[in-house]
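Working notes for the structure below.
With one protein chain held back, the other chains of the complex are shown just where they sit.
For chain A:
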Amino acid sequence: MSSIEIRNVTKSYGALQVLHGIDLNIVDEEFVVLVGPSGCGKSTLLRMIAGLEEISGGDVLIDGDRINDVSPQKRDLAMVFQSYALYPHMTVAENMGFSLSLSGAKKPQIQKEVGEAAKILHLEDYLERLPKNLSGGQRQRVAMGRAIVRDPKAFLFDEPLSNLDAKLRTHMRAEIRQLHQTLNATSVYVTHDQIEAMTLADRIVVMNAGRIEQVGSPIELFDTPMTKFVAGFIGAPTMNFFDGCVQADVDANPYITLGADNSHVPLPEGMKNHVGQQVSIGIRPQHILAEPAAPESGMITGSVSLVEQTGCETNLLLSAAGQQVTVQTKERMNVATGDWVNLSLKADCLHIFDQGTGRRLN
């Protein structure tokens, strides 16, 4: 397996620039997930690593060798496509052994390698079937099998689970992670699903509008998002944001008031330097405490507009501080639509961002 280095890579289609100077190092045996909304450039970047898209500027290196001008055939990378891209006229065994047959391997060796890959992926009983006679999950496995049957320098995954139903996606997610633990293969995985990113990745690269917003471990991104975009993108349900101005009380302690009810939310000490600055306060739905109560002055009060019981959690959709707020709690709350609740924000769980730049301040 190998390392992949991306140095100041750009991509333009005519006058339209879709990637703006991407820098990224992927170390040997690492599982890196590129995540971001549709159109952020993550698939384009993956295809540039694969050699399926031309590189407009910058360099891509594999094991220190510049491969900008190397054709996809010679990069020795394996790719799993979103559409699986199985050859419809070939059986499962022929699909999986195609790369080996191209490299001139003998039939017994192809059979052996395909057999081993089929065993790992539980495909032994389907080797003589055509792709059209397989279920979505089986097709996905064949696509994986085609990648692992040879020993490539790295695996590239382009949203491989997006065509599966929710249950199968969860199952295949676990299989991919287990496969990575078995093979220890350097992998680059593209998805727009942040749950997939959180569960699979050693490191996540969050992309937005052709730029890298933040690179870090799943927990780093969840706990300390460096931009408002990352904070809103990572985590489900999504983070709540409140806009306001940092103020100081008589003791010079920073605080912020939210909404029309002038609720007083104390801010960390470090925010003393930002008094007078317009900020966005972010807080995850899990970090808001909700208690059924009558509206009270000085508190953030919300009226319940929707209650979702998932069994493990209760999700409340509220109208509070002049906007919609989501609260998630492990407790079984006995509230109904129209009830009032008092909200308190856990002070150590606040994420404070500059309203203009979206950069983290605390």
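Some points to look at:
Note that a contact is a pair of C-beta atoms (placed from the backbone, for glycine too) under 8 Å apart; a residue touches a chain by one contact, two chains touch by 3 or more; residues count from 1.
FYI, contacts and distances are computed from a predicted model.
Missing chain, UniProt protein name: "ABC transmembrane type-1 domain-containing protein", from among "3-oxoadipate CoA-transferase alpha subunit", "ABC transmembrane type-1 domain-containing protein", "Na+/H+ antiporter subunit C" or "DNA-binding PadR family transcriptional regulator".
Touch with the chain omitted from the figure is made, among A:103, A:181, A:310 or A:334, by A:103. Which of A:79, A:148 or A:256 touches the hidden chain is settled by the complete complex: it is A:79. Interface note: of A:52, A:275 or A:299, the residue touching the hidden chain in the full complex is A:52. Residue positions on chain A in contact with the hidden chain: 50-52, 71-73, 77-79, 81-83, 85-89, 98-99, 102-103, 146, in rising order.
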